[in-house]
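With one protein chain withheld, the remaining protein chains of the complex are depicted in position.
Letters are used for the chains, namely A and B, taken in the order the chains are written, and counting of residues starts over at 1 for each.
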Amino acid sequence: MMRLTRLIKFETRIVVARVSEEIRKATIYLNPEFAKRCGIKEGDVVAVSRGNRGLRFRVRLLETAPEDGGIIPNSIFSNFLADFESFKSFRADIELSEGDESTEEDVIRIIMQRK
Amino acid sequence: MPLTPMEIYKLLPKTNCKKCGEQTCMSFAFKLINREKKLEDCKPLFEDKRYELQLKKLQEMLKPLAEATETGLIVRSEKCNGCGNCIVVCPVHVEKDPHGAGIGKGPSIPDPIYRIENGKLVILNMHACRRYGKNRILCVVCRENCPTDAISFLEG
Partner (left out) sequence: MICTGCSCLCDDVEIAEGKILNACERGYRHISKYMENRAKPAVEGKEVDLDRAIEAAIEMLKSAKNPAIYGLDTSTVEAQKTAVKIAKKLNCYIDDNSSFCLGEFVEAILRKELPSSTLEDVRDKAYVIVYWGTNPYHSLPRHLSRYSYYPRGAKRQRGYDEDRYLVVIDIRKTEIAKLAKKNAKFIKVENDLELVDSFMKALDGKAGKYDVAGVLREMKKADFNVVFGGLGLKYGLRGNFKAFIELLRNINKFAPLYFIPSGFHANMRGFNETLFEAVNAVNSYSFSSASSSPEFAFTELLKREKIDTALIVGTDPIASLPYEASSKLPKIKKIVVDPRKTLTSRIAEVVIPSAFSGIESGGEMVRSDGVRIKLKPIASSEFDDVYVLKRILEGL
């Protein structure tokens, strides 16, 4: 059964923050209310894009995430999407996606290719 | 959800047979929650086949009780990051260890209630907690100051 939310992009507020866990894969912590409104569940993979850059993130739910979006831990993944103007907080588009979350190798490859 | 004596009573034989040493099954239910009696004290539950299903349900229901310490304190380790708030706010630690835990350091007494080991809260001497024993009081200071609700109490 295909979820309707697969067709929709949501505008999200992303806050970049430290988390206590050690995460090596791209993870986004969504506010549970926000996730529910968008029809996104824990464990889903979402495509997060900002301008012409995007990555896939695994969804976890976290109550302390902002009400209109989520947290991406300080990492190569958050920095790929951020810029110095909006280092700690920015707006991005989020939609349900196929496949697995992006890896560190994926991002390094993109950076090396766009030389 | 905290466990209530009524929920336990509903699954007991309700015969008031007094084999557990209590006058009524309701009294036994209360004593079970306070851990002054064990489920095994109710002989009919275990010996009579009629109560098999109820026994299973009771064992399931009482599992968190068995996992909790004697004061009913449960630590969800996956939520704990070793911030130490609980150790420093504990009134017992403040009184017994004013130059150690009381002032923000790791406990300097040989028998703290708990301490941080390998980054997580580990309970060592729960009987020193004010929630324990005959003169117990409903102290909730550690739970109130845990930023992630890693500490909880059975009674709610």
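In the analysis below, a contact is a pair of C-beta atoms (placed from the backbone, for glycine too) under 8 Å apart; a residue touches a chain by one contact, two chains touch by 3 or more.
Predicted, not measured: the structure shown is a model, and the values here were computed from it.
Asks: Using the contact definition given at the top, list the shown chains touched by the missing chain.
Replies: Computed over the complete complex, the missing chain touches A, B.
Asks: From the list A:Ala26, A:Val59 or A:Leu81, which touches the chain that is not on show?
Replies: Final answer for the missing-chain contact: A:Leu81.
Asks: Would you mind spotting which of A:Lys9, A:Lys25 or A:Arg53 touches the chain that isn't drawn?
Replies: A:Arg53
Asks: Touching the hidden chain in the full complex, which residues of chain B are there? Just list them.
Replies: Counting only chain B, the missing chain is touched by 80-85, 87-89, 94, 98, 102-106, 115-120, 144-145, 147-148.
Asks: Kindly note down the residues of chain A that lie in touch with the hidden chain.
Replies: 15, 17-20, 22, 53, 64-67, 74-76, 79-84, 87-89, 104, 108, 111-112, 114-115
Throughout what follows, only the chains that are shown with their structure count from here on.
Asks: Distance between chain A and chain B based on Cα centroids, please, to the nearest Å.
Replies: It comes to 40 Å between the two C-alpha centres.
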